[in-house]
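All protein chains but one are shown at their positions in the complex.
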Amino acid sequence: MKSYRKELWFNAKTRRALINITPQVEECLRDSGVTEGLVLVNAMHITASVFINDDEAGLHSDFEKWLEKLAPEKPYSQYAHNSFEDNADAHLKRTIMGREVLVAVSGGKLDFGPWEQIFYGEFDGKRRKRVLVKIIGE
Amino acid sequence: MKSYRKELWFNAKTRRALINITPQVEECLRDSGVTEGLVLVNAMHITASVFINDDEAGLHSDFEKWLEKLAPEKPYSQYAHNSFEDNADAHLKRTIMGREVLVAVSGGKLDFGPWEQIFYGEFDGKRRKRVLVKIIGE
Partner (left out) sequence: MKSYRKELWFNAKTRRALINITPQVEECLRDSGVTEGLVLVNAMHITASVFINDDEAGLHSDFEKWLEKLAPEKPYSQYAHNSFEDNADAHLKRTIMGREVLVAVSGGKLDFGPWEQIFYGEFDGKRRKRVLVKIIGE
């Protein structure tokens, strides 16, 4: 069994951002030499997500509006977590979007449907944060 | 390490549908010959889900009502994604229900609790769409 590990670093300029990281994950897969197996991609921070969806700007603005409706950032005082922090909403938003994705590797490629792309979802940005890519297989 | 891959195809007659795919996944597992390992089952489309829950009709109607409350289909104009599409709500619904499940394989069987069943959740149906089953192990 082969095993591969890499951290991807991000520093979003805004509090919230959706970043397509598919090319970086594909590069990890090439580096790993794995042709059959599984790729785990997970946020290493609990106010960020990794998820799979469409790379379409309209949809991304729909996500922003929708997450703000389901788990609004403000007023900060509505959350018990926000005594020393202001990021309780980011913990909730990440819960909806998910921590991780697992992608099959077949024939040396990410085994994707037609529109699947991997995103890093930042909900408490303006600082350096990490995503873990772990690949196992043969 | 053994590795197995199969696509399951669906063509829901309605826009939304929940389909129990546990028997098909069990058949894949038998075909794979894997007795210890992991089964990844994921939607290959970004307006559909694979999730685990109860096969109970009342609960399924609760899911329909609840998802329509959290991410309503109409009016279509409420979503920026819907300039050429009408399926923004399906992207959001799938986000809540999840893209994938990972199931342990122990002693040649899906290692399930008493009521766990695997469902394909269709949120933008009336066309042919796919689920990927990827199994690795020994």
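Letters A and B mark the chains in the order given here, with residues in each chain numbered from 1 onward.
As a convention for this text, a residue touches a chain if its C-beta (ideal position, glycine included) is under 8 Å from a C-beta of that chain, and two chains touch if they have at least 3 such contacts.
Everything numeric here is computed off the predicted structure, so don't read it as measured data.
Touching residues on chain B toward the chain that is not drawn are 1, 36-38, 51-54, 56-59, 61-63, 66, 70, 96-98, 101-104, 106, 111-116, 136-138. Chain A residues in contact with the hidden partner, per the touch definition given at the top, are 1, 3, 5, 38, 40, 42-46, 70-71, 79-83, 88, 91-92, 95-96, 98-100, 102, 130, 132, 134, 136.
In this section, only the chains that are shown with their structure count from here on.
The distance from the centre of chain A to the centre of chain B, with each centre set as the mean of the Cα atoms, comes to 20 Å.
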